[in-house]
Structure formats: structure tokens, C-alpha cells
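Some chains omitted; the rest stay in position.
Per-chain residue numbering starts at 1, and chain names A, B, C and D are given in the order in which the chains are listed.
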Amino acid sequence: MPFSAYYLSAEGDLRRGLDEGELRDAFESRQGLLWVDICDTTEEDGEYLERNFGFHHLAIEDCVSPLVHSPKVDDFGDYLFIIVHGINYTSESDIVQTTELNLFLGPHFVVSAHNVPLYSVGSITKRVEEDGRPMRRGADFLAYAMIDALVDNVMPTIDRMSDIAEGIEEEVIHSPQRSTLEAILKLKRSTLRLHRVMAPQRETLNRLSRGEFPIISEKAHIFYRDIYDHVVRLEDLNQSLRDRADNALATQLSSVANRQNEIMKVLSIVAAIFLPLALLAGIYGMNFENMPELSWQWGYFAVLGFIGAVVVIAMMWFGARKWIKWLTWGRRRVSRLSRPFAVEPEKLIDYIGHIAKLPHL
Amino acid sequence: MPFSAYYLSAEGDLRRGLDEGELRDAFESRQGLLWVDICDTTEEDGEYLERNFGFHHLAIEDCVSPLVHSPKVDDFGDYLFIIVHGINYTSESDIVQTTELNLFLGPHFVVSAHNVPLYSVGSITKRVEEDGRPMRRGADFLAYAMIDALVDNVMPTIDRMSDIAEGIEEEVIHSPQRSTLEAILKLKRSTLRLHRVMAPQRETLNRLSRGEFPIISEKAHIFYRDIYDHVVRLEDLNQSLRDRADNALATQLSSVANRQNEIMKVLSIVAAIFLPLALLAGIYGMNFENMPELSWQWGYFAVLGFIGAVVVIAMMWFGARKWIKWLTWGRRRVSRLSRPFAVEPEKLIDYIGHIAKLPHL
Amino acid sequence: MPFSAYYLSAEGDLRRGLDEGELRDAFESRQGLLWVDICDTTEEDGEYLERNFGFHHLAIEDCVSPLVHSPKVDDFGDYLFIIVHGINYTSESDIVQTTELNLFLGPHFVVSAHNVPLYSVGSITKRVEEDGRPMRRGADFLAYAMIDALVDNVMPTIDRMSDIAEGIEEEVIHSPQRSTLEAILKLKRSTLRLHRVMAPQRETLNRLSRGEFPIISEKAHIFYRDIYDHVVRLEDLNQSLRDRADNALATQLSSVANRQNEIMKVLSIVAAIFLPLALLAGIYGMNFENMPELSWQWGYFAVLGFIGAVVVIAMMWFGARKWIKWLTWGRRRVSRLSRPFAVEPEKLIDYIGHIAKLPHL
Amino acid sequence: MPFSAYYLSAEGDLRRGLDEGELRDAFESRQGLLWVDICDTTEEDGEYLERNFGFHHLAIEDCVSPLVHSPKVDDFGDYLFIIVHGINYTSESDIVQTTELNLFLGPHFVVSAHNVPLYSVGSITKRVEEDGRPMRRGADFLAYAMIDALVDNVMPTIDRMSDIAEGIEEEVIHSPQRSTLEAILKLKRSTLRLHRVMAPQRETLNRLSRGEFPIISEKAHIFYRDIYDHVVRLEDLNQSLRDRADNALATQLSSVANRQNEIMKVLSIVAAIFLPLALLAGIYGMNFENMPELSWQWGYFAVLGFIGAVVVIAMMWFGARKWIKWLTWGRRRVSRLSRPFAVEPEKLIDYIGHIAKLPHL
């Protein structure tokens, strides 16, 4: 419901807080630049827009409906209807949420509508309030400024997700836990959501930047192209986060299996050593009357010695099978495959030398 | 077999329950709008359609055959043959089923045929019965109304599936069971089925919305485009459900493996502590005559003390190896990676400040 | 080697069993329709075809070679060389096998060649023998009839595979065995084989149906398009079988891991209860002279009572950790996530009500 | 270095072993067909080619460089530079290696260069030495003959890999071992290598066969198309080997997990039966003075009987839980899902009967 309206007349005067009549006059003058920003869109806003601007019913429906719509651009001849998405930083969810910004972009007006207050739009509003600068280069540049701010504000989230991925990769190798699994799942779902928004956003900005719509002047193309490049970069980074989450999930399983082997080896060694010895002790604990060894002078000490010898020999045997060594691998750091990408300078110089010799220069 | 026929004459009169002769007259007048809706299509319906409307044999075959056909649109010059799919809510299966709606769309007639009663068609019928409104804008808008209702009615199913995915993700981390596996499999199969229908449906609606067929008037294009957007959104949501099911399956395995580690650690610790001690007790249970320790005054208490000491020391050793701590991790909640996407406001403001400084506005 | 030749003259007479001279005359008359069907193709057949029909060497090589060739259509100007695949029901293998049907299709002749007797061709032959009907609409319709029969006869195999997939999905959750693995592998390989054949077959039929080749008359396009639709459906179903096999493989692993947890829990509980108790009994089985408890009146009964108490307490502790409950989960059926896709009627009606209110109709 | 030169003059005379002058004359006559074949290419060969034929520096660099280059075709106007790959059968590696064949193809000359002797080129050389036949149809046919031989010689390797895949699939189910893993990894890497070569090779041959280059005469197109078809088939088979290797890897894991369940069940049953009984024996081995049962006449026999009864009852209990049956499933062969694709003849006949009834023929 709350909305603000600005009108920059052809003479460069900035008016604020227009009532419905003024707004209509400004709209129908087909001069200057009219900006209406609606926050927290309702059905009445829809009727208001239809009544005053005559926008197409379906566009207004997309605009006021609380459902999520993919980024897109629809050309209605006199104006474009653009949906772009940004991050909603007021969201309480621990999975990334995106919010829509709906834009009606005509040669002399911009109508922006969103369901939650948007930082990015707020920063533009503030500067318009100050000196009207973002409105002075025309409707296409005003829309550009809003979309650019929206897209750039996704970056801090990507950075945060990247930090989390770093933490997950560390944990997955060195202490895989159930909470790691949860963090991986959340990261993955967040990347999936971002991807679902970024993919059509990329297409939308591509269309906006390549001269398909006359409402966007030729001078603005390179600017829209610049946002397009940013979206591509965001999508790339997001895709790489998704790959890292996938890797982490697969690695967690392997890491847990490794750990289990460690545990099982301890158990097996213990059982293999002590079960037979317990049998031995059990045999000499039997109560048969005729057990000649029992009366031997050194029988007890022979058995003790045998038990001691078995323990020592078993240890050596397991050692020979590298199990004991295995038991300690957790602490060993194999350096053979570490720092993998250091190429020796000499090799590189030789390589470059080879190139320098090529005759084609 | 049961079918209903409506005819809206060029003068705007609505007639119902036409017999075969009237229907033929209406069809041949090439005026007004004739709508025939057939529920539970049989071979006789096929012959009826061929006799009265002269539709192509192959289209009728697709229409009456009980086999499932992918969404498509065939252009027969005078009319289009369209197959679209919706959800059949009367189905007893716990895997999502879709049902076909077959449409013959001409400039002055619509023939719709389906094997089960469809909610979406029913709602249109009801409103036609009331005031004939859905028929007043022409054949292409009547077809639009039916397809739109059909597509929109997929949404509650997607919502239900989304709830289930939420439940599965919870269960998979906190209590992975066999029934979770079953639920994952069913969810996955449902998304696969929906996908197989939605992908060609999207293509079909794309073709209907871009002016390829003159039977669909230019004014209707944006409306078909709107359904197209809905199908794209449904497919996106469905795809994301499928990704979530895949993740859940991979996570279940990891989660079960984690749980097994827990169990194995308990077992290993128990065995490693008590097997050696049992051997000790066994040794002093041997019946050798010459066992000097047996007659020692404090021998028994020394052994008891030793056993107690071993238990304590073993506990400490396992503690040092962090196993005991591990045993309890199930209850610990590591908060380091939680709430992952909260970006500190200051950081965001700085970031926006940086943007505001950019000279290009 | 065995082959049959039919000639339907321009006057509508059907001749059978033509010798080489007659066949040549018929071929060179460029009238009527000549059909030669060769079963179990050999090198001599190749020479025969080259001598009498002058087909291109490479086409004949593909035709007589025992190697498998992908479906394709080659345009030699005067005639088309078409390879399509069907199921060989005489095959003994338990992995789906496809067989080639090679067709030379000219304006006035069809030459079909295959290495094994084909049901589909057989059914056409039989009807030609009866009344010549499949030949009366021309060469392109004869070829259509054969390809259509071939493609439709893949359906029973898909149905059979679908039954098997159902069985596998059941087994994978409730009793995963080694033979289940084998069945999955075989199903997967069968779907892969079908896919390798269906993908180019789809492309081949697409080309045949879109008017690329003048030998196929315009009237026949819609018929070829119909086969194309069938191939698309078969490929869809096959793809879904493949997805189900993949899911089953991943689920089997998870299911086996779940089962192992069950087993390990039994083992761990048994060990954790009885190993310490055995130590206790062992302690009182030691033969030290000075063991005051041994002479206590109620020592034995105290120990017995302690053992009983430990068993009871341990059971309760494991119960508290939900392990005992776990042990029984195999039989429990969690109904929370079952019947997942039933949407409550009221919800649906509301939803439809919402649609009905939309002003655009 | 070693090279052979052949010149077939316009009159049909074949000359061998040309010196540099003769070769130059032949090249500059722009008549007949000159073929130079260089084996084991060196830098000097590069200079030789640049001096005598004036080929572009970059093409020569690709030709003499020991690095691997992807299959491609470069059009230099007067001549084409083609790289195709075949199998090097002299390679010692147990992973499939491919070798390059570099071809310079002009209207009146072919220069072929390769780093190792190639069987396929050798067979052409031999026939040229005999009667010059492969050179008589022109440069494009000579190049065709070499590429065709090269591509066809990949087939025996694919056959060998297919045998290995068969062996792996057998082993993976019935005796999964570490060496099976190794074989899978090697097979997978071989298919990946082949794929990396076959994919661009397919594109290269597609371009050569579709009339893009005037140096390749129209008559030769169908022949190049034929090689293209072979490459497509090879790639299909290779892709299917890769799928089988992937399946085998996933199955190995499941199979090993199944096997582990078997082992764990044996262990659990043994522990669950004998640990409690050992406790019982331990109890009656205690040395308390007041243990009334010890003096009972039949106490010992009662205990013996109890132990026997427990073993029998435990067996029955595990049997009831189907574990004993499980223990034996390794040998059982469940036939329910075997021979999966046999369709009963009656069903097929009915199905065909249904088709035959269709009115459209």
C-alpha cells in the first residue's frame, strides 16, 4: 500500500508526493519522468494501476499476486513489464530467499512494485530525494539503476555462502557430523533457489541489453549489458557453490566410511588377540581331574609367557599388515599430493623459451 | 459416453442439449460458437466425431485410445487438435497421475474429450450453464479458459509434494528409516511423471502463444503466454522437488553411515575394555597348582584395583581420542554453520555505499 | 535368402512369386507397386539387389552387413534407404535386443530386408496375400504400415519392463538381494539399448514426416507424424524406466545400509550387556585364597541379582536411546508421509473458486 | 623422417620414390595425383613441407608437434588440413591410446603424416604399390580410403572393451574385488579418451561429407557420409561402454555392502547366542561357597540342557526373522525377475491383431 511518487518535469523540476490527479496529468503529459514506487502491493494497488495507467490485466495480476514469478520481460508496445529478483535480507529463513521487483517501464514513466521493502530501491529513493540525480538520465537509466543495485546486492550473500562452503569442506574431511550434513543440504537448496532465479534473470537482461526493445535507448544498452555480465558472474559463482556442495556430500560419505574402517580395525585386532587367549585361560580353568599340566611346576608361568608372546607376535603381525600404521594415519599428513599446482620455475621458463622461439612472431 | 453440447449463436443465444441434427447445423453454420464436451470417451464417440465433424482419423484415434499421449498440438488446417494434461484428483494412486484433455479447436467450435471427469472442465461448464460467459469471447478464449484451469489446478499438488519434501528432509537427517526411503522414491517418481508431462506441455503452449496458428486470435496470445508462464513456473518447482528428492536420497545414505559409526564406536570401546579384562580374570581362574599370586594376601584386591584402573584409564584414552565426545555429538548442535545466509547489516550498507559512489549515475 | 515378391499392377492385379525377369520388368515399368521382402539377408542378396535395382553400393553394404546400424534415412534421389529398428521376440537373451529392418523406398517399389523373421512384416505379408490391401495406397503407405507395426510392437516389451521395474522397486525396499542387483543391471542395460535405438529412430521419423522427401506424398505425412509421436512416447516411457532403475540402484544401497544398522545394533547391545557381566562372573571365578565375598552367605545371590538388574537397566537405557524401538521399526509403517498426493477436496474447491473470480473471463 | 612418395600421372603411370625435384615438378604440374606419406614426423619434415608445398606455418606446426591435437579440418583455400585419430595398436599402455593422422588434401595431392606406423595407412600403401588402385579415383578418394581404414580399425578395440565390460559385470555381482575396481577405472578412462577423440571426429567428418569444401567432389560425399555413420556407431557403442562402467561402479558398492551384511549377520548371530551362554557357564564357575545349585544332583545336566535349548530356540528365532534364510540367499537364484523381456506369444499376437484391425489401411 505505501507508495511514493516523484515527477521530474521536462524543465528539470522534481515534485514529490503527487495526488492521483497530478499523477494522472504527469502520466498523460508524456514528458519528463514519472516514478511511482509501491511497497507491499495489494489488490487495491492493482486496481489503482489499471485505472490510472491502463496496464494490461495479466501484468497487474502478476504484479499483485503473492505467488513467486520467474524473472521475465513482457513487451506491451507502449511499455515493458519487467520482473527481476533480488535477495530479501529481512527474511528469517536460513535458506536463501529471493524477492521480486516488478517494473513497468515506459518512455516517460517507471512504476516499481515489491512486496517487502528493498534495500536497493531504498538507496535509489534516498538519492532521488536528495537531488533527483538517478532520474535525470531518463526512464531506462532509472530502471537500470534499480536493477543494478538489486543484482549487486546478491554478492554479499554469495560471499557468505562461499565462507560456509569453506567451513563445510574443512569439516567434511576432518570431523564429518550430522550437522555438517544439514549445512550441506541447506547450502545446496540455497544454490538451487538462486539458480532457478538467476537463469531466467540472465535471459531477461540479455534481452534488455541487445536492442530488442526501443524503449531502452541505445546509450543504455552497454549499461544493461554490464548488469548482464554481473548476473553471469553471480550464476557462475553460484554454480561453483553447488558443485562444492555436491562434492562435500560425496566426500562426507567417503570420509565417514574411512573413519569406520579405523574403528573396525581396532575392534578386530582386539578380538583377534584376546578371544583365543581367553580360550586358553578357559582351558586351564576347567575342572578335569586328570590335567597333567596343572601340576607342572612352571605350567602357570609357561602359560603367562605364551600369552605375553602371542600379544607381542600378534602386534608384529598386524604391524606387518600395516594395520598398526593405519591406525595412526589420522595424524600423518601425506605431503606427496599436497601443494599440487606449484610448477617449478625452471620448467615454466623453458616452456616460455620454447614459445619465444616460435618463428611466427 | 456422457456428453454435453452448448451452442452460442451469433446473436448471443445459448442453447443446450442439442441433438445430432441441431449439432450438425450449428457446426455447419460456421457462426457463433459450438462446444461439445465428452466425458469417458469410447470408440462410438470416435465414430460420432468422425461422422459429424469429419475430424482426421488419426486425431480421433489419439482421442479415444486409452493409452497416454504426450501434450501436443497438431494443425489440420481447419482446426487444431490439442492434447494437454492436468492432475486427476480422483486417482487412488499415491504417485501423481495426470489425465489428458483432448481439444479440437476450430474458429467456431470447440470439442473437448477426456476419460475421467475433470474438475477444471466442470468449473467452466458450470459457469457456461449460468450465463454462458466463458463462451462469449470466442473459441480460442473458451479453450484458454479450460487449459488455464487445468494448469492452475496442478499447483495444490505441487504444494502437497513440497510439504512432503520438507518432511522427508527433516526425517532423513534426524531419523532415517526405511519408510523415508519409500517416501523419497515415491516423490521422485511423481516428479519424474510430472516432468514428462510438463516439458512437452510447455512446448505446446509456447507454440499456441506465439502466433503460429491463425485460429488463435492475436488478442488471445498474451493469455496463452500467461499459461505458458505458469507451466514454466510449475516445471521449475517440480524440478526443484526432484533435486530435493535426489539430495535426500544421497543424504539418507550419509546419515545412516554416520549413525553406524556411532554404534560401532560403542561396540569397539566395550570390546577393547572388557575383553582384556576378561582374559585377566580368566588367568586367575586357572587351576594350576603353582600360582604364587593366588596365595598373596592382597592379590585379589590388586586385581580388582587393576581392573578398575584400566576402565578409568581406557575411558580417558578414548576421551583423548575424542570418541567419547563423539558419542554425544548426536545431541550437540553445532551453531557455527547455522543461519548461514544472514549478512551483517553494516556489511550490506557498506556495499551499497560503494555502489552509490559509482560515477555513472 | 528366402524372399517373396509381390507386384500390384497399375490396373490393381496382384501377382506373386515373380522370377528375376518379371521382377525386372515390373521394376522398370515405373508403374504400379513392386514389393520385395528378403529375410535373412546374405551377400548374394546384395549382389542380386545391385544387379536388378542398381542400388548404391554403400546402401547395399549396410543392408547385408551383419553389424548393427543405427536408424537413419539416406536420400539417393530416386529412392530412399531407410533403416528402422524393432524388437526381436525370438531372441533368447534376457537383455532387450533390437533388429533392423532395411527399406529401399522408391515411387513404385519397396524392398524390405531383415536378418530374422519379423512379426510386424509377417502381419503385413499375410494381409497382402489375402487381398493386397496394404499395397493399394502406394509405396509410401506400404512402408508406413511396416514401420508402424514395427514401432507399435515395442510396446509389449516396455510393458514387461515396467512390470519388472515395479517388482524391483518393491524388492529394493523390502528385501534387497544380490539378484535384485542383477535385475536392476539388466533393466538398465535394456533401457540403454532401447534408448540408443529410439533416439535416432525419432530423428529419422521426424525427417520422414516433415516433407523433406518428395517420395513420401503429402497425404502420408500425418501418418508418419503419428509414428513419430509413438516413438516419442516409447522413448519417454523408456527414459522413465531408466530413471527408475537408477533410483532403485541408489535406494538398494541405502536400504542395505539401513538393514546393516539394524544388525549392528543387535550386536552392540548384546556385547555391551554381556561382556561386562562375563567379566563379573570371571572375577568371582578367580581362585585367590583371600576373596572375602566368596564366603558371604548371600554373595552368590547378590551377584545373580546384580546381573539381572544390569540386564534390566541396560534394556531400559537402550530403550531410552530409542534403540529397542529402532529394532522394531522394520515392522512399523509410518503413515505420516504416505498417500502423499491426496489433496483435500475443500482446498481444491477454494483454489478453483479463486480462479473463477478472475475478471478476465 | 622415413617417407614414401607416389605420383600417378594424368596418363595413369605410377612413379615411386621421387626425389625433391621430381616431387616439386609433380606438385606444380597441378595434374595427376601426388601422394607423400611421412612416418615419424620431425621438425625437418616440417621445413621440407613448408619449402616444397608452401603450407601454412600453423598447419605445419600442428603436424610436427608431438602434442595431441583434436580432430579438425582447416580450410586454407587451396588445400584442406585434416586431423583424424585412430587406435595405435603398438601402444604398450593398458588404457586405450589414439594416434593422429595429419592430412593435407589438395585437388592433386595428398600429404599424410603420422608419428607412429599406422596399420591402416600401411594397408593402403601396400595396395598402391601393387596396382595404384586407391589413387585412381582422385585425391578425395585416397584420403577417404585412409580415413575409412583408420576409423574401421577402432572396431576391434571396442569389441575387446565390450568383452571386458561383460567380465566386469559378472565379477561385480558375483565376486567384487579390488582388481575389479581397477578394471572398471581403466575401462572408464579408455571410454573417456575415445569419447574425447570421437566427438570432434564426428563433427569433422560431418563437415567433410556435407559439401562444405569444393576439394571433395560431390561423388565422394556419400562415402564420407558412410565414415560419418561409422563414427556415430563407434561413439554410440563407446557411450554405452561408459554407461556400463558407471553402472558397474555403482553396483560394486551395493554388492560389497550386501556381502558385508551377510558377514555381519553371521557375526551377530554367533555373538547373540554364545555371549549369554558363556555368561551362564561363567556364573556356575564362580567360587562362592554358598551356591545351592552346585550340589543339586542334576544341576549340571539342567544347565547343559538349557544351553542346548537356547541354541535351538535362538536358531529358530533367527529363522523366524528370516536371517538364516538370508544366510543362504547367496546360493538361491530368485527366478521371478529373471528372463525379464520374454513376452508371451499370445499377448503379442493379440496386440498385432489389434493393429491389423485399424481402419487406416
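The rule we apply is simple: a residue touches a chain if its C-beta (ideal position, glycine included) is under 8 Å from a C-beta of that chain, and two chains touch if they have at least 3 such contacts.
Since we're looking at a predicted model, the values are computed, not measured.
Each protein chain is a copy of one sequence, and the assembly as a whole in this entry counts 5 such copies (shown in place: 4).
The rule we apply is simple: only the chains that are shown with their structure count from here on.
Residues touching across the chain A-chain B interface largely differ between the two copies, under half of the numbers being common to both. Seen as a C-alpha superposition, chain B sits on chain C after a turn of 70°, to the nearest 5. For the pair chain A and chain B, the distance between C-alpha centroids works out to 23 Å. Separation between the centroids of chain B and chain D, computed from CA atoms only, is 37 Å. Among the residues of chain C, those touching two or more other chains are numbered 223, 250, 253, 257, 260, 264, 267, 271, 275, 278, 282, 285-287, 291, 360. Across the complex, chain B meets chain A through its residues 169, 173, 222-223, 225-226, 229, 232-233, 236, 239-240, 243-244, 247, 250-251, 253-255, 257-258, 260-261, 264-265, 267-268, 271-272, 275-276, 278-279, 282-283, 285-291, 329-330, 332-334, 336-343, 345, 347-348, 351-352, 355-356, 360-361. On the side of chain A, the complex with chain B involves touching residues 56, 58, 62, 67-70, 72, 74, 89, 93-96, 119-120, 123, 127, 133-134, 137, 141, 145, 148-149, 152-153, 155-157, 160-161, 164, 167-168, 171, 176-190, 192-193, 196, 223, 249-250, 252-253, 256-257, 259-260, 263-264, 266-267, 270-271, 274-275, 277-278, 281-282, 284-287, 291, 293-300, 303-304, 307.
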